[in-house]
Every structure is written in structure tokens, then in C-alpha cells.
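With one protein chain removed, the remaining protein chains of the complex are shown where they sit.
The block that comes next holds chain A.
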Amino acid sequence: MKNKFVKAIFAIALGSALFTSCKPKNSGDAVSGDAAQKAYVAPGKYDEFYNFVSGGFSGQLSVYGLPSGRLFRVIPVFSVDPEKGWGYSEETKPMLNTSNGFVPWDDLHHTEMSQTNGEVDGRWVFGNANNTPRIARIDLKTFKTAEIIELPNSGGNHSSPFITENTEYVVAGTRFSVPADYANGDVAINTYKENFKGHISFVKVGKEGEMDLAFQIVTPGVNFDLSHAGKGKSHGWFFFSCYNTEQANTLLEVNASQRDKDFIMAVNWKKAEEYIKAGKGKKQTVKYAHNKWNEKTHTATSEIKNEVLVLDAAALKDICYMIPCPKSPHGCDVDPTGEYIVGSGKLAALIPVFSFDKLMGAIKNKKFEGDYGGINVVKYEAALHGEVQKPGLGPLHTEFDGRGNAYTTFFVSSEVVKWDIKSLKVLDRVPTYYSVGHLCIPGGDSKKPFGKYLIAYNKITKDRYLPTGPELAQSAQIFDISGDKMELVLDFPTIGEPHYAQAAPADLIRNNGQLKFYKIADNNHPFVAKGEKEAKVTRKGNRVDVYMTSIRSHFAPDNIEGIKVGDEVYFHVTNLEQDWDVPHGFAIKGADNGELLIMPGETATLKWVPKKTGIWPMYCTDFCSALHQEMQGYVRVSPAGSSVPLSWSVGTNLPKATK
């Protein structure tokens, strides 16, 4: 009996030992005892860093705190957002305008913060639209998307938006090479090699952040994947990873993996500027939208532009050089000194590290091994600093801690590996859960990283959280990297699929003149009502404009009659509050539209076309006070051609009540 019991215990122990050994990365193993303490930010206390995380296919940008992993805000960028009325209000619709008309969704992959002297400066975050190529600028005073510029001649704006050390340019390399918009695109797809071209865009950034498509460089048809700007000694250069140098157009997972090495394209953008000045750029007729938000009128405008300057990389030999890089390079990262360029081949089992000095020497001494589509190819060894041997499987992205260490993510072997940039020796490795893509160290791609935390952004989270049906949340994991060993302190779910992220010290953002409310006196919206005495309803033909105000806890007017079926009714709601964090909402029954969410002192407009007669209730959607439920009203809709006069009121029955 006793023996039997011991045997059973032994069997269970053996079984569980086998079980755990089958699953080498037991999720508990990586967490040490004081992890919770390191990630804990007590209620009412603030985090040390803001983390701006790509929302992937949600099209939005999310803002988290580090090290708590608490979600603070989702900023709508490329996708309509019913929560905030983004893309539903008349004022925000122009932000999503493109040369293809209104586009309600996109795929935001990468975030990049503005920099001054190579350091993050807390002014703006940029984001890319991967599907209908665009770049957005998000203002960190208002946490609002302030500008979106479309990119012509592109398909899949993936290697974007990366930035130069003084925010001179934000760049964008096309993922899909396609026939240029200014060429005849109606060609057989299998003529890729002749007719498909790559374009990389240099978008100039003005003092107030305003973006302007300065020029594009046309290259052979390849897939551009990622990029990073040079810094310090390599300022003036940009580096783009590219794959599919086979120029295949079908089944790329096989056909774009034929060559042992693809390329990192080094671009001398200062040289390109000289050529533009010397008139070497060719004006091409294209069509792209440029959308801007106006803080004074609380309204976006969209302008369609028709021209772009294009430089030919094959004709102007000293703008672009190709550096061979094994195999299907993805990440392309430059260390804080600007000397080392880390290329990571998705299919490579090593990490090549290139030296900027050696690259310059190779170019000077013409150590070329031939050309690719008219662009000189530098000899691999001539530009190579060295290779990190056996680091893991599937290296993707590298960030830096400012102490001479690099941290690379490995998608296939699901780990982050720390290595020494100079000696190329592996120093530490930690497992991630699972299939890590990008990573972020606050300031980790700048000259001055804040090397305290590292966040890994994972594609898959099986077994990590309570299950939620077929789809599980993607996730991020925070590691403390202040010591010799990386230490997992927290994981938290993310929105969409997190791609790249950026982070900055909290004070840099909250200290930059954060907006608390819009001053009502400065509100220059054409339909503003500054106070209830300006609330009114006007009709011009079948267009009805309601100048409405909201304050805790009522609308003015809250009774409107004389609206007719088929009228185009514009509710212009001005929030009269002048206090931090008191938005009001507005919704009306049956509207084939979203809601409005109006910030204090702001005006926003909802378009409503009533289809049926009756009484249509409207109400405030954002809980504003104890009497929030009472913040409501009625709109009476009469048949088309009805003679009910237009009337509106608040607090008084108009037209006069009948008994």
C-alpha cells in the first residue's frame, strides 16, 4: 500500500518533470521575487516614462506608463474611432482624406519621436500608415493627430517613419515596389523587373512640425523593410534594409529567399539635397493629400497636391550605395555613437554589424563588387565591423542602452539577446512569450538612451492570459535592464498588434506645455456659440445649422422643432466648460454616424439627416456630473414640406405649450 503510494508520487513527479522539460520556457521561470515591486506604481503615483505604442491593425496609437504597463489613452490616428468621434465629426473627416477619398482605416506600424541633437525632445510622435501610404504627426501637447501626409509612388509604407537627429526629415520607404504613379501602371505583373520601381520619400519637418514632401529617390524594384537615420558622425546618411532583391512577384516566401544576401541601402541625403538644389530633381505629376488640423478653428483641412521632385539613384551615383546583408534583412538600427549599423536578417543565424567609418573608406576607395540596378554594391567585408555568432534564430530589431550594449529580438527563438557592440560577444539572453517583434528602450534609437527598461512587443500570447476565444491579445513585456542581467518585471496586453514603440521620461512630455482645455475666447470655429445667448438654429434651404452649447448639465437649445425629413442638420456643439477633463458628448437616436466627444472649450459638428418623422432624443454620452442623465433634449422631425416653423428653446416651452 505504502509502496504503491510512493510509486504513484514518483510517477507524478517524473511525469511533471517530463512535462516541464517539454516546455522549456515555463512562464514562471523568468520571473524573480521582486518583479512585482519593480513594476508597481502605487495608486495616485506617476510612472517614470510614457510609452507610445503602435496599435498595428487597429490604426491607432496607445499610450502606456512605464513601468506599470497601465494604459492611459488611445489616440486615434488612421482609423475612425467612435469613442472620440474621430472620422465621424465634420471637423475630423478631412484628416482621413486621401487621393482615394475618405479612407476609414489603416495599419499603423511604427512610432518615432521627434529629436533635437539626437535626443528625444517630447514634441511629437510620428506614425506610418502601411496600407494607403501616409505619415501622421501626433502633437504631444494635445495628444491629438495634428497632421497626415499621403505618399505617392508607394505601396505599403513600411520602412517609415524614421527621423533624422534634428527632425530635419521623416523618411518613408515603400514596401511594395510598384509602377510609379506618374508611369503607366496598367502592365502585366510579371513585368516586375522592368516596370516596378521603389521610391523612398523624404518628408521635411518644419519648426511647428508641419510636414512637406521634399523629394523622393527612385530605386530598383525591391521591398524596403525598415530604416534608421545616421547620427553623430553618420548624420547626413540614412540606412534602409531591403529584401526581395530577387525581384520576385509571386510566392515571396520562397522566391524572395533565393539569394544569400540582400542589401542595406545607405543614402547620403545631404548629397541628395545638393542635387535637388542643383536642379537634378525631376518634377513628376502625382496626386496626394496633405491634411492639417487647425487648433484655432478645431477643424481639419485637406489639400490635394499634384507634384513631387524625384531623384534617380541609378543616374546620380553618389547618393545611394548597397551594402550586402544576410538574409532578408528586416531591422536596420544605428547605435548611439552613429558608428555601428546593425542589420538583422529574418532568416540569418548571425547578426552582421557594419562600421560607418569602414563604409566611408570602402566608398572612397571604390571597394565595390559590382552594381545592382545601377547602384554601386560595396564589398560585404569592406563595410563589416563583425558578426555576432550564434546569437539565436531570426534576429529582427536592435535597440541600445547607451552603455555599449545592444539588445536584439529573435522572432523564431522567442528571446531578447544582449550583446556587446564592440566585442560582439553575447552577454545575456531572456525568453519572451512568444514570437517577439520590435523592442523599445526609452530613447533606445537616439544618441541618449535611458537604459533602464526594455519592452518587448510580442505577436503571440498563448497561455499568457485568461483565454478570450480564438483571438488572444498581443502583449508587451517589460524588462529591467539596469543590471547585468535582464529581468522580466511585467507583461501587459496591447491594442492591435504592437509594432514599434517609443518612450520618453514622463517630465519631458508633461512639462511641454500640456493643454488642459481650449480657451473659449480663442475658439475661432466658424460655428462656435460662445455662451448660451449665442445658441440658435438657422435654416438655409434644407441645410439646418444648430449652434448648440453644452455645460454641466444641459444643452442649449434642448428642444428643437421645425426640422424636416431630408434636412441636412449640422449640430455644432460648443463645450462651454473651462476645466481640465470635462468633455461632453453628443448623440442622437438613429444617426448613421458616430457620437461627438467635445473637449472643454472646443466645438465639434455632427451631421445628421433625419429619415423619419417623430421625436428624436439626444443626450450627452460622457458622464459629466450627478445630473448627467438629465443632460438631454428632443428634436421634432416633421414631414418634408411641413409648415412647422423652426423654433428652439431651453428652459421655456417654445412654441407655447398647449394644454
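Assume a residue touches a chain if its C-beta (ideal position, glycine included) is under 8 Å from a C-beta of that chain, and two chains touch if they have at least 3 such contacts; residues count from 1.
We adopt the following convention: contacts and distances are computed from a predicted model.
A.B. asks: So which of "GrdB-related putative oxidoreductase", "Cytochrome c", "Dihydroorotase" or "ABC transporter substrate-binding protein" is the UniProt name of the chain that got left out?
C.D. replies: From the listed options "GrdB-related putative oxidoreductase", "Cytochrome c", "Dihydroorotase" or "ABC transporter substrate-binding protein", the omitted chain resolves to "Cytochrome c".
A.B. asks: Where the complex has a chain not shown, which of A:226, A:375 or A:551 is the residue touching it?
C.D. replies: Answering carefully, the residue with contact to the hidden chain is A:551.
A.B. asks: Would you indicate which residue among A:251, A:278, A:626 or A:657 is in contact with the undisplayed chain?
C.D. replies: Counting the whole complex, the residue in contact with the absent chain is A:626.
A.B. asks: For a quick check of understanding: of A:582, A:620 or A:635, which residue touches the chain that isn't displayed?
C.D. replies: Of the listed residues, the one touching the omitted chain is A:582.
A.B. asks: Quick one: say which of A:396, A:478 or A:520 touches the chain that got left out.
C.D. replies: A:520
A.B. asks: Kindly note down the residues of chain A that lie in touch with the hidden chain.
C.D. replies: 45-46, 506-507, 510-511, 517, 519-521, 530-533, 549, 551-554, 556, 576-579, 582, 625-627, 651
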